[in-house]
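The complex is shown incomplete by one protein chain, all other protein chains being positioned as in the whole.
Right after this comes subunit A.
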Amino acid sequence: MKVLTVNFLTCAVKTCKTSPEAFPLHFRDAELAQQDLEFNPEFIKNMLLRLDWNAFRVTTSELGFSTIPAEKPEGDALNDETLLRDLHKVLLETQVMEGKLVCGHCAHEYAIKEGIANFLLPNHLV
């Protein structure tokens, strides 16, 4: 699972829908893998507008990346290719293969196996 996707993922449990702690989900025991993907600056720029930077910093610090700037790049900084390449590397090429995603509100654990997260819930939770 890509780091980009986690930035949009919330807890699927009904009672967590209104809770601010349900986002972002936190990684536990994450095993990372690197996959080479084609660099697409247009897409990164498009996604940066929608990216929740605080949540992104939380996720990356949990995964052990420390070089993320404190402020979201805006304006001219978006044309800096090295920055976009760095973001591409973290957002798209870094994949979480094994581990768990934990909700900060209800502490539900979503297992990740072979890069696929299991979001199936028992019916009474949705």
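As a convention for this text, a contact is a pair of C-beta atoms (placed from the backbone, for glycine too) under 8 Å apart; a residue touches a chain by one contact, two chains touch by 3 or more; residues count from 1.
By our rule, contacts and distances are computed from a predicted model.
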**Item:** Candidate names "Translin-associated protein X", "Phosphatidylinositol N-acetylglucosaminyltransferase subunit C", "DNA, SC111" or "S-adenosyl-L-methionine-dependent methyltransferase"; UniProt protein name, chain not shown
**Value:** "S-adenosyl-L-methionine-dependent methyltransferase"
**Fill in**
Contact with the hidden chain, among A:L9, A:A30 or A:V58, goes to A:L9
**Asked** Given the contact definition stated above, which residue among A:N40, A:N54 or A:N79 touches the chain not shown here?
**Response** A:N40
**Complete:** Listed in rising order, the subunit A residues that touch the chain left out are 1-2, 4-5, 8-12, 23, 37-38, 40, 42-43, 46-47, 50, 52, 92, 114-121, 123-124, 126
